[in-house]
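Can you read through this structure? Questions will come right after.
Left out: one protein chain. Kept in place: all the others.
Entry: chain A
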Amino acid sequence: LSRLPPAAAGSGPVGPCGRRAYAPPAERKRFYQNVSISQGEGGFEINLDHRKLKTPQAKLFTVPSEALAIAVATEWDSQKDTIKFYTMHLTTLCNTALDNPTQRSKTQLIRAAVKFLETDTVCYRVEEPPALAELQKNEWDPVVTWAEKRYNVTIGSSTSILGPNIPASTKETFVSHLASYNMWALQGIEFVITQLKSLILSMSLIDRHITVEKAVLLSRLEEEYQIQRWGNVEWAHDYELCELRARTAAGTLFVHLCSESSSVKHKLLQD
């Protein structure tokens, strides 16, 4: 029998652990014993043994909030034999905020966020089946009403394929509201909006009007309806549900931890 050469991760027809050829490793072995945090000039840093954690673009990993640093350190410390990067949502969010790989300015982020309102999930209604239309009315109307009251705007909903007609004044209100958040928090907000596919649900969550579980449920209302009718498929439905919950929870926590203490905001964050 020919001996397979010791396969570097991802190379060769099939590695010793049966990994697929040519796929980049989503995991690497845990190479550190201890995780700790320390306070540096730019903020709080993460130490893996004696090494300081860096971002993918090799910048020093610093965060403005101690609680956030502790949560990130916990993510690193909870990795067992392999580091599963796809479960480390807070670390990913911090890396995005530090590196800003899409190089978007604050204005661009806000614009992207408010643009979602035009196709906001909770405003986009079906007419059939009647049970689903009813469910959407009962579950989504309250959130839309809450947003209209809270921000003193008109939003409404629509069954048209073009979606709701959002007045310019409404968009302006949200633009100026979002402008009050710093750059880091905005990255988080935009992330949550992309996950939930809804600006209204995201604001409802960030304003602590609903919990993460409720926001995710409302975002997935149609899926939940179909699951009730046709049954649940664990490896697809639950898998997606858990992933969406994890990402949304991470995004929300990130926004709140980055929006605290204004003195911290001044010194440590770029706006």
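Just so we're on the same page, contacts are C-beta pairs under 8 Å (C-beta built on N, C-alpha and C of every residue); 3 or more make two chains touch, one makes a residue touch a chain; residues count from 1.
By our rule, contacts and distances are computed from a predicted model.
Visitor: Determine which name in "Vacuolar protein sorting-associated protein 33A", "Protein FMC1 homolog", "M-phase phosphoprotein 6" or "Phospholipid-transporting ATPase" the UniProt entry assigns to the undisplayed chain of the complex.
Guide: Spelling it out: the chain absent from the display is recorded in UniProt as "Protein FMC1 homolog".
Visitor: Considering the complete complex, identify which of A:50, A:149 or A:208 is in touch with the unshown chain.
Guide: Reading the full complex, the residue touching the unseen chain is A:208.
Visitor: Of A:84, A:104, A:171 or A:197, which one is in contact with the hidden chain?
Guide: If we include the chain that is not displayed, A:84 is the one touching it.
Visitor: Using the touch definition from the top, which of A:53, A:73 or A:166 touches the missing chain?
Guide: A:73
Visitor: For chain A, which positions touch the chain that isn't shown here?
Guide: Touching the missing chain: residues 1-3, 13-14, 17-21, 36-37, 66-67, 70-71, 73-74, 77-78, 84, 87, 89-90, 208-214, 234-235, 238-239, 242-243, 245-246, 249-250, 252-253, 256-257.
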